[in-house]
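The complex appears here without one of its protein chains, the remainder shown in place.
Coming up: chain A.
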Amino acid sequence: MASTSKAEKAYIQSSLLSDPPLRADGRGLIDFRTIALESGIAPIANGSARVSIGRNAQDGGGGTEVVAAAKLEVESVGDGEGVDGGRVACSVSCSPTAYPLLSPNALDDLQHDMTSVLNATLSHPTIRPTNLGIIPGMKSWLLNLDIIVFSDAGNIFDAIFMAARAALWDTKVPITKSVQYRAKKGETQAMDVDTDETALVGSALDTRQTIQVADFELPDYWDEGVPLDGRQAWPVCLTLNLLPTLHFLDATLQEEASVPLKLLVFYSFPSDATPLLRGMRLLGTGASDLTQVKSLLKDGEKYARNVWVALEGKLKDEDFRRNQKARERFLNR
């Protein structure tokens, strides 16, 4: 994105390839810049997070900044796009501030590229949370994950996936109660509202076989809810920037412009199973071979695990800060 001259590129490449490798900000090849994360930043959304990579600590400026927010809406299954059991739809939009040199059309293309990478990984049915259904075969939640890129100082995909994971981790699905309408015995006018809790348990006298659930209600206050099921499963992204014979992480814009090839790997690390590779993308003009990709996947897994562990810790911290501490503050006020 940044306009980098040939000489500048060659300079960056040769310093990366020198021994020991040199980077403009003094980092090692596999060092990240500082990452800051905050969740719960959009009060109207069901879950939200802001992630910044390499923000200047003094004035809070610079660096890559991404905001993600998840919003749930009810969708009917059957007519239209609704899917039984709910679905996840992702979109990425870029603020023109992030890419001031791009024309509006080029910005649209870029947004589309980012959306497709995110959608292919997060909207996949194998990773769909199980508690997005409301009434089987009739209503379900559509989870809209909207991501806004406010500024890009390199390594945008890692930031997007981290923000997405944090926002989805933070998402609360409202508790719903299925409702059934049926005529009372003997009277045809009056309708009786019956909730499924009593209907499903059923008394010994009840001989009805099937229960036709017609609608649902929200028993709780709207912002109460349960976390998304399987929120541990959302993957993290790791970008390996490939310069022949070496790779490095967390590239700045100039470094990104001077490498021919980037490999994105999406990993998730379930606590009880082997690591899952959720997808990979090779971006750029260069080419790679199978043996190289194999070794890169192995390295990528190692780095991604570090990112995963750090992110998991931070998310638990955020949960603690927002729930338990807030409650204590409320009580001690």
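Annotations for the structure displayed:
In this text, a residue touches a chain if its C-beta (ideal position, glycine included) is under 8 Å from a C-beta of that chain, and two chains touch if they have at least 3 such contacts; residues count from 1.
In this section, contacts and distances are computed from a predicted model.
Protein name for the hidden chain, per its UniProt entry and selected from "DNA replication complex GINS protein PSF3", "Cell division control protein 45 homolog", "Proteasome assembly chaperone 1" or "Ribosomal RNA-processing protein 41": "Ribosomal RNA-processing protein 41". One of A:I12, A:V117 or A:A153 touches the chain omitted from the figure, and that residue is A:A153. Residue A:T97 is the one among A:S15, A:T97, A:S295 or A:Q324 that touches the chain not shown. As for the chain not pictured, it touches chain A at residues 42-45, 48, 56, 59-62, 65, 67, 69-71, 73, 91, 93, 95-98, 100-101, 103-104, 108, 144, 146, 148, 150-153.
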